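Below you'll find the structure I mean.
The excerpt is restricted to a subset of chains, each kept in its original location.
All chains are identified by letter, namely A and B, in their written order; residue positions are counted from 1 within each chain.
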Amino acid sequence: MDSPLQPLVDALRVFAAARDWEQFHTPKNLACALSVESAELLEHFQWLTEAQSQALSPDKKDEVAAEAADVFLYLLQLCDKLGIDLVAAAQAKMLVNAQKYPVDAARGTATKYTEL
Amino acid sequence: MDSPLQPLVDALRVFAAARDWEQFHTPKNLACALSVESAELLEHFQWLTEAQSQALSPDKKDEVAAEAADVFLYLLQLCDKLGIDLVAAAQAKMLVNAQKYPVDAARGTATKYTEL
């Protein structure tokens, strides 16, 4: 894996090993942590209008960035444990999405592909 | 931003624009989608033991990789809308975590930093 994210993944391995945290980092637990952090990010938006969510204060944006980082760090660790190349998986998923949502059928609608 | 993830971000912009989906992609909505996809990933693990979660079949691993990709793609789009450099945010958060969880205090325990 020569992913551009490998330096981050390596740093996360060192961080966890230094704290003897690999014992907690099973894929199941990392998947739990990923959901928890995603919800902490969502919490910042739950009472905002969509318009307000587009005009965050600098302080609020910093808080959201820290939550986005948490989501990303757990996602990287989960993929590392499972041997998933996240960038390659994302590229593959974009090809799948292009087929699920053809431009003509999907233009301007948020309808799920199963109902297009 | 010369992030290694910029090519993916650019591709996501093109994808959304071609479908006129920017109208749906407010930060609030993308945060909702991020939580939803994280939970779809978690669904694969909810009834597994931790040991089973470490020994996924190749088919199941492919399904998890596709969910991880969905999480990543929404996270990238959310950060793009908010002007957050995800890799830089992750690096900054790792420094914060190193201070919150000093090696000596955190070794071998999953206790939250607020209770260390």
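Operating definition for what follows: a contact is a pair of C-beta atoms (placed from the backbone, for glycine too) under 8 Å apart; a residue touches a chain by one contact, two chains touch by 3 or more.
On a predicted model such as this, the values are computed, not experimentally measured, just so you know.
**Student:** Tell me, please, the full copy count of this complex, given that what is shown in place amounts to 2 chains.
**Tutor:** Here the complete homo-oligomer in the file comprises 4 chains.
The rule is short, and it goes like this: only the chains that are shown with their structure count from here on.
**Student:** Considering chain A as a copy of chain B, what rotation angle in degrees (nearest 5) results from a C-alpha superposition of the former onto the latter?
**Tutor:** Rounded to the nearest 5 degrees, it is 180.
**Student:** Quick one: chain A and chain B, Cα centre-to-centre, how many Å?
**Tutor:** Chain centres of chain A and chain B, defined by C-alpha means, are spaced 1 Å apart.
**Student:** Which bits of chain A are touching chain B when the two form their complex?
**Tutor:** 4-5, 8, 11-12, 15, 18-21, 23-24, 26-29, 31-32, 34-35, 38-39, 41-42, 44-45, 48-54, 56, 61, 64-66, 68-73, 75-76, 78-79, 81-84, 86-87, 89-94, 96-98, 101, 103, 106-108, 110
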